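In this view, the complex is presented without one of its protein chains, the others remaining in place.
To keep things simple, chains are lettered A, B and C as they appear, and every chain counts its residues starting from 1.
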Amino acid sequence: MAGNTFGTAFRLTSFGESHGPAIGGVIDGCPSGLTLDIDRVQQDLSYRRPGQSAITTSRNESDQIEFLSGIFEGVTTGAPIAFITRNHDIRPSDYSVIENVYRPSHADYTWEAKYGLRDHRGSGRASARETLARVVAGSVAAQFLEINGISTLAYTKSIGTINAEITEPLKREDIYNSIARCPDTIATEEIEQVLTVLRSKGDTTGGIIECTIKNLPAGLGEPVFDKLNADLAKAMMSINAAKGFEIGSGFKASSMKGSEHNDPFVNKGGTITTSTNNSGGIQGGLSNGQPVVFRVAFKPISTIMIEQDTVNSSGEPEKLVVKGRHDPCVVPRAVIIVESMANLVVADHMLRQRMSKI
Amino acid sequence: MAGNTFGTAFRLTSFGESHGPAIGGVIDGCPSGLTLDIDRVQQDLSYRRPGQSAITTSRNESDQIEFLSGIFEGVTTGAPIAFITRNHDIRPSDYSVIENVYRPSHADYTWEAKYGLRDHRGSGRASARETLARVVAGSVAAQFLEINGISTLAYTKSIGTINAEITEPLKREDIYNSIARCPDTIATEEIEQVLTVLRSKGDTTGGIIECTIKNLPAGLGEPVFDKLNADLAKAMMSINAAKGFEIGSGFKASSMKGSEHNDPFVNKGGTITTSTNNSGGIQGGLSNGQPVVFRVAFKPISTIMIEQDTVNSSGEPEKLVVKGRHDPCVVPRAVIIVESMANLVVADHMLRQRMSKI
Amino acid sequence: MAGNTFGTAFRLTSFGESHGPAIGGVIDGCPSGLTLDIDRVQQDLSYRRPGQSAITTSRNESDQIEFLSGIFEGVTTGAPIAFITRNHDIRPSDYSVIENVYRPSHADYTWEAKYGLRDHRGSGRASARETLARVVAGSVAAQFLEINGISTLAYTKSIGTINAEITEPLKREDIYNSIARCPDTIATEEIEQVLTVLRSKGDTTGGIIECTIKNLPAGLGEPVFDKLNADLAKAMMSINAAKGFEIGSGFKASSMKGSEHNDPFVNKGGTITTSTNNSGGIQGGLSNGQPVVFRVAFKPISTIMIEQDTVNSSGEPEKLVVKGRHDPCVVPRAVIIVESMANLVVADHMLRQRMSKI
Partner (left out) sequence: MAGNTFGTAFRLTSFGESHGPAIGGVIDGCPSGLTLDIDRVQQDLSYRRPGQSAITTSRNESDQIEFLSGIFEGVTTGAPIAFITRNHDIRPSDYSVIENVYRPSHADYTWEAKYGLRDHRGSGRASARETLARVVAGSVAAQFLEINGISTLAYTKSIGTINAEITEPLKREDIYNSIARCPDTIATEEIEQVLTVLRSKGDTTGGIIECTIKNLPAGLGEPVFDKLNADLAKAMMSINAAKGFEIGSGFKASSMKGSEHNDPFVNKGGTITTSTNNSGGIQGGLSNGQPVVFRVAFKPISTIMIEQDTVNSSGEPEKLVVKGRHDPCVVPRAVIIVESMANLVVADHMLRQRMSKI
């Protein structure tokens, strides 16, 4: 069974290759009656667009979204919401060099092993351009969540060895005003410098994105396999270049003691809450009403402009030199993708939650 | 939609509460013709049993497995394989103290928020005893994978601040001969000491499990959402107390450069392979033929024998002192669970892979 | 992907062979808070039991149901509800004659073709005994539907060429007091006579069951594939020996005119309803608030006591004479099965309906 559908109740089926006619998706399960702000979808989509600065790729993707169904007079009807964006600025000749050569740490070899053939143009379906559909669907999900008071916010926590210091509550504008999607302005500057150097050398680096989901009702998640943290983990690890996921205390928890890790319950003005949040807002796989906080680690983009050793499809050694338009770091563009996938997971569980009691 | 089914083609539906009549599951999709070694299932199950030493709980769980269907003359028939193990050694009175009190960092509060009520006896369905069904199904999956030459091996990489040093190839007997499930005998000794001290203080600690899957064919995984790493992440994060997941280079990748992270393809005696394995055996979401290597971080068990602040179901402050039988660390028992979940994921993708080409 | 799970939100996973240790199932998705009347489940189960009269088989199936999970102090918890019934009165020697011979119009040949082997004892998983799990789950579903005011009632409409005349509203007691499950007492007598004769000749016959579901809210069903009538059709055609399904006017509609078939909307005391019900309670795939009425045709049971021509697994001609315990007609026992499957479908759609609006 193929794997291009995400979610159970609020579902995205995604399609499209980097250099095919279009990228798009179908959202099935968005409830009727939601007034959809299309401009906001377009705005969210712009956040993942490359070509925005010196530190992202120069490919010019206008990515004008077109909705094809499921909306009547600006309101969702309960019917599936399909959307596409046409691919422009396609230069297939850029990719002939990799037609028969496997780029290291890229999907070329594995996709060919799976399917017996591959669309090599711009990595085809394996291209990160596929995430465009996630952002559109995530933006629709966000608008559904907003009427329930829920908001999600991701930001760049680190790039390479540079870490953001967050001292104040996160604000969306602080994040998206930063070219690095980092609300710490000093870190942003450092990141820009580092990425500029890397870019000039044709090298790349990784980073970490942190995401917070606020105002979740307690009880979201489905025991025992579809725990909220389990579904978030899958969502995040399905993003290109993701190598790690942790929630709340995360890997640090492995060296903590129970007596310091446990989050005591307290009564704050009539509401049951916890005085610490090592749990990252999830206990026993279900939301506890505290902010859900998780982090995703991304590897350096595998497409580098430096000569590499590899083999071709006949198994013969090759020296590979890739040319073209590529980011030195995926993280700034991935911030909105992390946010979108989180919104898809939460929208799904908000709907599933409706079935928990008689 | 409830979440007690795991997998798509090779599926486990699990059921049972800690102190109900039985724990069990139904495996649907196991192909016909597999000669099943029931003793081995029972053996694998024994690896997750508490009561094995001073460092695990003293609850006496015999956990005799009974298969109810799907096997005829020792061979799978293609029909669903159901199994149960009866719950014994149940002392419900142990749990009356928590009937109306929320244990910190436990599932009491969130499950009650979700369902409006809860079976408080031994945490009910939220108990780690539920993982018993995962181990049985995982053991069946392992036997299916074995005829395809695939083997999975997990071990304790760290407990608290003690890290295992692995210098030689992992051997199953070295792992399971260690009470800590750690093939490093020196680390095992240190772990025993640390856990004995923690136990005497009523405290707990966390740890990390590493797992390796060998001899996977290239191409396993389903783009773009059901990537092999995404499904592994979900599987692992669905285990009680898991807080983090990483594959290959993992979180370390975030501070690496592309030029050092990329795994060059090489031709080793006619086989295309890679000279390093930062990818952890997965590229573009699909296996590349190298060993799949991942780590799971576990938090300290939340049930501690130390007095804690919390609230009751009326929101009033309470001092909680739990008594009973509890481990100082979940990690040794979770090793076989990690292995089992990995086997379920791989068996699922081995079957799904059969549909990738005409 | 194997097919032993039915439903999306309210799901039954069924397991067990006729002559294995047990038949059972797991209901996942039953909401928490439902007070379950176990006696009623046992009562419903007794309605499908053979051995009740001269016209049904003499196999003595006590079928004591045991619930294993998901219920705490008599109330559903939201956790999966597992149940089993042990197989008794098993005489495997009865079946050695068919070990290598394919019974005409039975599942022997096709199951062996699919799986490469088969459990021949009492047809194994292909036995109608499997429907036991459907009745248990259907009875749980019925209790969930009842708190929503919904009731389902099936009865024998015809057996062979004998048709029931229904002049008054159906009553459950009239149906289940009849050994033929037919509220028309005259037809019941005729049926008994016909079946007694058939039984003495070792022959069998078919029949038709009609089912009515009352008090459905308007709007149940999920466009465009999971229409209520589509899911009912699948549910019914998945029952052993079912050969046809029709809803409302059914096959008769094929020769009607639109002007006579259309059901005019009328306002009855403030409620929008229809003056006729050719639609059978479903329009555009969704319930319209009128009674849902459908019929299921069953073929004669294929196991007859008359000598038949067939082949063995080597393809050689054989004369087959089956001995044992068999019904002359499946219909009386299938009435509760039809009812149960209908309840599973409606319970599923009642839950899914909760997600249709924001």
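Observations
Please note the rule applied: a residue touches a chain if its C-beta (ideal position, glycine included) is under 8 Å from a C-beta of that chain, and two chains touch if they have at least 3 such contacts.
Worth saying up front: this structure is predicted, and the values here are computed from it rather than measured.
The residue from C:L198, C:I213, C:V292 or C:V346 that touches the chain not shown here is C:L198. Which of C:A126, C:V292 or C:V335 touches the hidden chain is settled by the complete complex: it is C:A126. Contacts to the hidden chain, counted on subunit A, fall at residues 1-2, 4-5, 8-9, 11, 13-17, 20-24, 26, 28-29, 32-33, 66-70, 72, 75, 77-82, 84, 114-119, 124-125. Although one chain is not drawn, its touching partners on subunit B can still be listed: residues 1, 9, 29, 31-34, 76, 78-79, 144, 147, 223, 351, 354-358.
In the full complex, subunit C contacts the hidden chain through residues 1-6, 8-9, 14, 102, 104-111, 113-116, 125-126, 130, 158, 160-161, 198, 203-208, 217-227, 229-238, 240, 242-251, 253-259, 261-267, 270, 272, 274, 278-280, 282-289, 297-304, 306, 308-311, 315-317, 352-353, 355-357.
Keep this in mind: only the chains that are shown with their structure count from here on.
The chain with its Cα centre farthest from the Cα centre of subunit B is C.
Subunit B and subunit C have Cα centroids separated by 39 Å. Counting partner chains per residue, subunit C shows two or more touched chains at residues 1, 9, 29, 32-33, 78-79.
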